[in-house]
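Note that this complex is displayed minus one protein chain, with the remaining chains in position.
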Amino acid sequence: MKLRVGLIGAGRMGKVFAHTLAFNVSEVDLVAVADTDETTAREVAARYNVSASFTDYHQMFEKVKLDAVVITTPTATHLEVVRAAAAAGKHIFCEKPLAQTLQGCDEAIAAARDAGVKLMVGFMRRFDAAYMMAKQKIDEGVIGKPVMFKAVGRDPKRTSLEFARRENSGGLILDMGIHDFDLARWLMGSEVERVYSEGGCLVYPELETVGDIDNAVVNLKFFSGAVGNVDVSRNAVYGYDIRTEILGSEGGLMIGRMQMTDTLILTRQGVFHDTVPYFMERFGNAYAEEIRSFVTCILEDREPPVTGYDARAATAIGIAATMSLDEGRPVYVSEAG
Amino acid sequence: MKLRVGLIGAGRMGKVFAHTLAFNVSEVDLVAVADTDETTAREVAARYNVSASFTDYHQMFEKVKLDAVVITTPTATHLEVVRAAAAAGKHIFCEKPLAQTLQGCDEAIAAARDAGVKLMVGFMRRFDAAYMMAKQKIDEGVIGKPVMFKAVGRDPKRTSLEFARRENSGGLILDMGIHDFDLARWLMGSEVERVYSEGGCLVYPELETVGDIDNAVVNLKFFSGAVGNVDVSRNAVYGYDIRTEILGSEGGLMIGRMQMTDTLILTRQGVFHDTVPYFMERFGNAYAEEIRSFVTCILEDREPPVTGYDARAATAIGIAATMSLDEGRPVYVSEAG
Amino acid sequence: MKLRVGLIGAGRMGKVFAHTLAFNVSEVDLVAVADTDETTAREVAARYNVSASFTDYHQMFEKVKLDAVVITTPTATHLEVVRAAAAAGKHIFCEKPLAQTLQGCDEAIAAARDAGVKLMVGFMRRFDAAYMMAKQKIDEGVIGKPVMFKAVGRDPKRTSLEFARRENSGGLILDMGIHDFDLARWLMGSEVERVYSEGGCLVYPELETVGDIDNAVVNLKFFSGAVGNVDVSRNAVYGYDIRTEILGSEGGLMIGRMQMTDTLILTRQGVFHDTVPYFMERFGNAYAEEIRSFVTCILEDREPPVTGYDARAATAIGIAATMSLDEGRPVYVSEAG
Partner (left out) sequence: MKLRVGLIGAGRMGKVFAHTLAFNVSEVDLVAVADTDETTAREVAARYNVSASFTDYHQMFEKVKLDAVVITTPTATHLEVVRAAAAAGKHIFCEKPLAQTLQGCDEAIAAARDAGVKLMVGFMRRFDAAYMMAKQKIDEGVIGKPVMFKAVGRDPKRTSLEFARRENSGGLILDMGIHDFDLARWLMGSEVERVYSEGGCLVYPELETVGDIDNAVVNLKFFSGAVGNVDVSRNAVYGYDIRTEILGSEGGLMIGRMQMTDTLILTRQGVFHDTVPYFMERFGNAYAEEIRSFVTCILEDREPPVTGYDARAATAIGIAATMSLDEGRPVYVSEAG
């Protein structure tokens, strides 16, 4: 028996998940696609041989027998879709961020809990082979006690100004750092106690007009006593640059590299290689793996590995780090709400 | 309109191509699967939602409307399947090697030509991103005139003794080196004039009982005057190791690396990383790309980029190199027949 | 005519400089060695064919004709030796740190200025080929405007407890970070405005007994608006780990690597390589280059590239970062005095 899944939101990320649901997860049937744009909904449905498409996801719940949904709508709508899906008794995979506010996260978590459905949130890096190996080595004790967490999270270009507005993206630190904050909790095995951020609008002055910045460094202090730092930037013009390090008492781990294609070009000017263009080239497989994990958790009735609570916790760090930037002081994560 | 494709041979490589045809090439419908083993044929068909499965591919030609076939049967049967498919008017993608003999290659080429169908042979490395970049840089003149070709082609373990028999595999040099001989012709832009091989059975003495060896080095002399060397081995116990270099008058290219997962493990004993286990981990994407290329060539009525003639030429080098090993002398490729 | 140089302090670093002065800088004659330990002074003098050795450096000033001195005594004595050397009219190269306090730095600077002698301080990293290339590329505009500075500075083991006392080492952040703070100012082309530190004693609890920690992260905010982070650790048990990155508006630079010997070992368990054991293996050449630079500056009567003011500025950042750790708040470097 296959799991019947509906996709809500067929934009850029929605198409990624549609492909995965249709082709890469054998225990799943993608049976319906919903998008407020009718053409998009129809095209994506047609492309993946899905018979039902909707502009209103409530209709999808009524008309199609579904076990679960994958939510890839704009962030601002996540909460209402989660609520509706939970009310309809569907298991929920929601692309990150679950919500921009902790209250939103709490309400989503409560909705799923009250309805007795599973809620998983899309922190895909946890399903990347390099990060999974790192986690495994830490759990095996290879590096001893983790004492320092370092993360680089850099985009090759700035977002649209519209997206950069804090009410949309949550601001640079929350938008980009949330993945690193999630990794920090997961890999270090400790919650973050407090944060301190420095940042600025240094390369794209137009971001300032919408209240955003383009570079930041965020110090972390964990409850375990460990320390850390996350840097985020929108001007890694050389390529998408995601690297993470964990230093332990008995060793360390370094995750990530900046070469895409395994070809070196040797010239009189030196040796050259390319870089990773953007996130799909880096994490394409991880998106498929996380959906597989979601499906397995439903089929085996297990708790998903990335819960609403994880989403809330990473969001809280991001909000606290943004407060720190605004207020110029260290901020306890508990202050975020 | 989608291209209707049938798969002939549903073993290890057949399954790879079934997946690709079903999921990764949007212009294709995989509509039939044939395998002499009925269970295999049915299972693969079922897995990819293919309604028709056969134990006799002749029946498949009769009962299913097909535009093209993908042939992944045992090498010894390639020629007869190619002939049958050509006679049935189907375009043909045949997994390498096209045939173990030059006469076999010639007959396959003639069958396709006489029937007016396209014949493409599966040298997937040409469709790997790293090799494609290398080819492009050479064509752009970045390294000037290519003057030296170097290739490493090493498997992490030996084949079965049954496969190793020369009548099955063609022997180590032909079996493993054929990919490198194809790359040599393609990247150097010149045919190979003569070869000289040294080899031995050094690690797996049991291979000697079936007339095979486990390590060889093959010197190449190109008609352009360029020189080269290919090494092949079955005992790269550290991992699947495929590397290629081209030295030119103005620079060079190095293709390949031996790290699979982008994680470094730092311990008191040094820095460690993993390696590439085997060919699917290295060339998985390339298999999909070559099928896409085949489909595009049919749809656009263009000559496939890897023809029967290419298969014949690489086979000729491999046969000549094997003759050189047997006879202890440089052998002109033209001597291969 | 060669520059006549005397060495004051013939311990670990003194021996390094003795070797360099004797063998690697052709414009120099090492003519005297002073060390409070008579045996040490004699042995080092004998080893490098130096005729005069002293236990009291004042005597060295009286009895030997000297143009310049290299000071490698314990940090606590730097100021008095600098004063005496300045009073004696000798040009001064002083190993870092110039002094543990800003007042000490100021007095050393004043002493040299008043005496009209040159004062250079030993931040050897500026003379390492990799850092020099980075500086040159920044100056050429290759990475545009520098906007982020990242530094890793990790030792493979802890210092002695005696050295770790804050009155001796200045504490982890000042002791280890001073090199990174100097690089930060030099490479970013801006002074640091404020800092915020997190740290802890996580691996060597015995360090706590002398008031020190073993891991810290320090956020930097530059007057240019740029941001940065320096991490320091005493438990990089895998090896000496010094890496620096600068992100600019048009590109970036990464300096450093963790492999010492250019040999990869390929086994069934993966690929292994060694690491850099400690600072002499990494910066041996840089020590020689900085002395050459000092000598050239005297011979050509130019200002040394690393002045007492540079030493003061890096020290001020380290003191402010230590205050931040103690007080749990961002600290302006100007608060350091």
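Letters A, B and C mark the chains as written, and numbering starts fresh at 1 in each.
Just so we're on the same page, a contact is a pair of C-beta atoms (placed from the backbone, for glycine too) under 8 Å apart; a residue touches a chain by one contact, two chains touch by 3 or more.
Every value quoted in this text rests on a predicted model; they were computed, and no experiment measured them.
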Selected residue (touches chain absent from view) among B:Arg83, B:Lys96, B:Lys221 or B:Arg312: B:Lys221
From B:Ala236, B:Leu264 or B:Ala313, residue that would touch the chain that is not displayed: B:Ala236
Contact set of subunit A toward the excluded chain (per top definition): 236-239, 258-259, 266-275
On subunit B, residues whose C-beta touches the chain left out of the figure: 144-145, 147-148, 150, 152, 154, 196-200, 202-203, 214-221, 225-229, 231, 233, 235-238, 247, 249-252, 328-330
Subunit C residues touching the omitted chain (full complex): 22-24, 26, 47, 129-131, 133-134, 137, 142-143, 250-257, 260-268, 274
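Methods note: only the chains that are shown with their structure count from here on.
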Taking each chain's C-alpha mean as its centre, the one farthest from subunit B: C
Centre-to-centre distance between subunit C and subunit A (centres being mean Cα positions), rounded to whole Å: 42
Centroid distance [mean C-alpha coordinates] between subunit C and subunit B, Å: 57
Touching two or more other chains - residue numbers and ranges from subunit C: 236-238
